[in-house]
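Mind looking over this structure? Questions follow.
Note that this complex is displayed minus one protein chain, with the remaining chains in position.
For clarity, chains are labelled A, B and C in written order, and residue numbers in each chain start from 1.
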Amino acid sequence: MLNKEVSFTLMGVITSVYNYLKPRILGMMVAFLFLAVILVAVFSTAWPSLDQIPQNLEDQSNIQGIGVLIFTEFVVPFEILAIVLLSALMGAIYMAKGDDK
Amino acid sequence: MDLMLFAPEITLVLTGLAVLLIGLFLPTGSKNILGYLASLGILIALLFTVSSLGTQATAFYGTVSIDALSQFFKIVFLVVALLFAISGIKYTEGNSHTEEFFTLGIFATIGMMFVASANDLVVLFVAFELASLATYALAGFEKKNPRSLEAAMKYFIIGSLSAALLLFGISYIYGATGTTSIPAIAANMDVLVSSPMGLVAVVLLIAGFGFKIALVPFHMWAPDTYQGAPSVVSALLAAGSKKMGIVAAFKVFIVALIALQAEWQIAFAILAVITMTYGNIVALNQTSVKRMLAYSSLAQAGYISMAFVVLTPMALGGGILYALSHGFMKAGAFIATAAVVYMVLSENKDSTDPDHIDNFRGLGKRMPVTALSMTIFVFALAGIPLTAGYISKFVLFSSTIQAGFVWLAVIAILNSAISLYYYAKVVKYMYFLPTNSEKISEPLPYTIALIIAVIGVLVIGFWSEPFIYWSMEAAKVLLIPGGI
Amino acid sequence: MMIPIVFYLALAAIIFSIGLYGLMTQRSGIRILMCVELMLNAAHINLVAFSSYNGDLTGQVFTLFSIALAAAEAAIGFAILMSLYRMKDTINLDSINILRW
Partner (left out) sequence: MAVEDLAFLIPLLPALAFVLTFFLGKKLPTGGAIIPIAAISLSFLISISITLKLLANPEMVIHQSYNWFAMFNIGILVDPLAAVMLSMVTFVSLLIHIYSVGYMSHDKAPSRYFAETALFTASMLGLILSDNILQLFICWELVGVCSYLLIGFWYEKPSAASAAKKAFLTTRIGDVMFLAGIVILFSDLFKIFNGTIPEGVYILRFDEIFTHIPEIAAMNANILGMEVSHITLITLLFFGGAVGKSGQFPLHVWLPDAMEGPTTVSALIHAATMVTAGVYLVARTFPMFIAAPDSLMIVTYVGAFTAIFAATMGIVMNDLKRVLAYSTISQLGYMMLGLGIGAVIGAEAIGISLFHLVNHAFFKALLFLCAGSVIHAVGTHDMRQLGGVAKVMPLTAATMLAASLALAGIGIPGTSIGTSGFFSKDAIIENAYLFGETTGTWIPYVLAIVAALLTSLYIFRLLFMTFYGKPRTNYGGHESPASMTVPLTILAVFALFFGGLTSKVFNEFVSGTFVNNFVNMDINELATIGGYHLASHGHHHEPTLILWMPMIVALAGLLIAFLIYGLKVVNMDSLVSRNNAIYKLLYNRYYQNAVFTNFFSVKVIYEGLAFAGSFIDRGFDWLVKWTGEIMLEAGESLRQFQTGAVQNYATAVIIGVSLLVILVKVVMEVL
């Protein structure tokens, strides 16, 4: 990713790195700031978790449970999702289609 | 379970599908009828909602609840959608994609309505995305117009970013509480309260909702999108989808995350002050009326956010009432702009900025009804008495003072004094600056939509008691667990 | 032995920050869309990790819904970029700034 005429002098490496970083430095700093904020919070939280590994390691299938949940508790979001997909379809086709005539 | 509880939503879904299907078989020339059909459907949904006022129920395993708050906001959304559909009749005239326009608008409204009645973060997030996705395409509806496309692109990218932030925040809340149900979250706040994660989650959620509400600094898309998108769509965005962010924030922060009150009150105090000041100051020298309205809409979002800071029943009621009033005022103002844009484009097809304030010169003579309505809307936005804007501001600001946040009220009052400058500028252009152009006949659908909005603004302004009572009832839902 | 949940969370945070970094620095519309997907997936990792550590399936159901949403979002996003490309012959988002100030 370094510049094309790579010169392997120390100065040359520093210059190339600098040129690469210059437009990205703000993004990096902001991303690191964000990461730091999140990580500090994540590591200083006592997350609740189960005491032991779930039993029955062989049969870890969640499919049935998920299916039941989708059609009981989360039937409303499921239905809304149907409308979402329909409108995404419509919107995407409308936007992507070329000239009518 | 009584399906009648969902009659408005079901009506809307059916209307949307009907519009889409019928539209496929109609020739371009007769697609006008779709707009009437959509308006009719929305009107029926509105009647269903109004007739079910006062019901109180939860459905679908407690994921959806119907109460005074959700019904209040549903009516806001439906009224805005109605204005959108009526004015859309004129806007889509001669367009071969009318059915997409109305169906997307109706679907977006369904999303907003489900956000208002969501009692579970999954429902809330999915419905939130429905409203977003449908409006992304609407913002870019004029796909030959680079401004409209740019508006859609910016809206989409910042929207996706905020959806990701929102989902990220929700994931932490889910992790810490083990549930997504709003009342259950409120009962399991121990982990979040005792760790810095609470604050991070709150801010991530504010970023997610603040995108819709257009709070500084999550507002960056709003001026560009409101300006670039078709005016009718801007009306839907500013008046409808913004309220969706507000009601979502009400539900999540005040009901679910009340234990983190200290954190988000400070956050909202900071954002409210920055937002209203920034919005008002930047609006001062805008030349595009739509952009000016967008910044004014920022300022209004700042005022509404004061309700989160004050958090008394009266302030919340004021904020909710403000949402209704703002729905009428902002939708009306954008539709009036749409009428002007229509006028400019019908005179000069290639006009690049048809909403430039110069096009408002002498509007009082050229389009008297539009100009008069616009005057009422901007005066209402500025908070001149006898309008909805005044009553809402009065309730909100006086409750702020009552709760002891005098500094906040002072900032807000100073801000609304500044705002008068740019509102008066529009009136000056419309009535006091001469024009050489002729009077033109005003398009009927726009006029009807404007008159409905004017009636709304004035009725709330004159006969405010029931509206205040009603919004206070809605506010009670937030503060008293389990409703009234 | 169980891997502590913070590992998953840290991974998700890092992926999310990478997505943010890309969003801030990339010019191409496609790359930006990819970055958004990255961020959504980071959130999915969180959700699934929490779901499994809490012994509650809601998170996984949520993830399923969210994946569908992400797909719909990508569809609309690409459609918008397509019509932009058709009009301007570029999806370099830097050059698309008529609307400003």
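We adopt the following convention: a residue touches a chain if its C-beta (ideal position, glycine included) is under 8 Å from a C-beta of that chain, and two chains touch if they have at least 3 such contacts.
Predicted model only: the values in this text are computed from it and were never measured.
Remark: the absent chain touches shown chains A, B, C in the intact complex. Taking the complete complex into account, B:F218 is the one of B:F77, B:F218 or B:Y446 that touches the chain left out.
The chain not shown here is touched by just one of B:K74, B:K154 or B:H356, and that residue is B:K154.
Here one chain is not drawn; of A:L26, A:A46, A:V68 or A:A82, the residue touching it is A:L26. Residue in contact with the omitted chain (choice from B:Y174, B:Y226 or B:Y278): B:Y278. Residues 26-27, 30-31, 33-34, 37 of chain A touch the missing chain (whole complex, contact as defined above).
Chain B residues in contact with the hidden partner, per the touch definition given at the top, are 153-154, 157-158, 161-162, 165, 196, 199-200, 203-204, 206-207, 211, 216-218, 220-221, 223-224, 262-263, 266-267, 270-271, 278, 281-286, 384-386, 397-398, 401-402, 409-410, 413-414, 417-418, 420-421, 424, 428, 431-434, 463-465, 468. Where chain C meets the missing chain, the touching residues are 20, 23-27, 32, 93-94, 96-101.
In this text, only the chains that are shown with their structure count from here on.
If you average the CA atoms of chain A and of chain C, the two centres end up 4 Å from each other.
With centres set at the average Cα position, the gap from chain A to chain B is 29 Å. For chain C, the set of residues touching two or more other chains reads 5, 9, 16, 50, 53-54, 58, 61, 65, 69, 72-73, 76, 79-80, 83.
For chain A, residues that reach two or more other chains under the stated contact definition are 38, 42, 47-48, 73-74, 77, 81, 84, 88, 91-92, 94-95. The touching residues of chain A, counted against chain B in their complex, run 37-38, 40-42, 44-48, 72-77, 80-81, 83-84, 86-88, 90-92, 94-95, 100. Chain C makes touch with chain B in their complex at residues 5, 9, 12, 16, 19, 23, 29, 32-33, 36, 39-40, 42-43, 46-47, 49-51, 53-54, 56, 58-59, 61-62, 65-66, 69, 72-73, 76-77, 79-81, 83-84, 87-88, 93, 96-100. For chain B in complex with chain A, the residues that touch the partner chain are 13, 16, 20, 60-61, 63-64, 96-97, 100, 103-104, 107-108, 110-111, 114, 120, 122-123, 125-127, 129-130, 133-134, 136-138, 140, 143, 152, 175-176, 178, 191, 194-197, 199-200.
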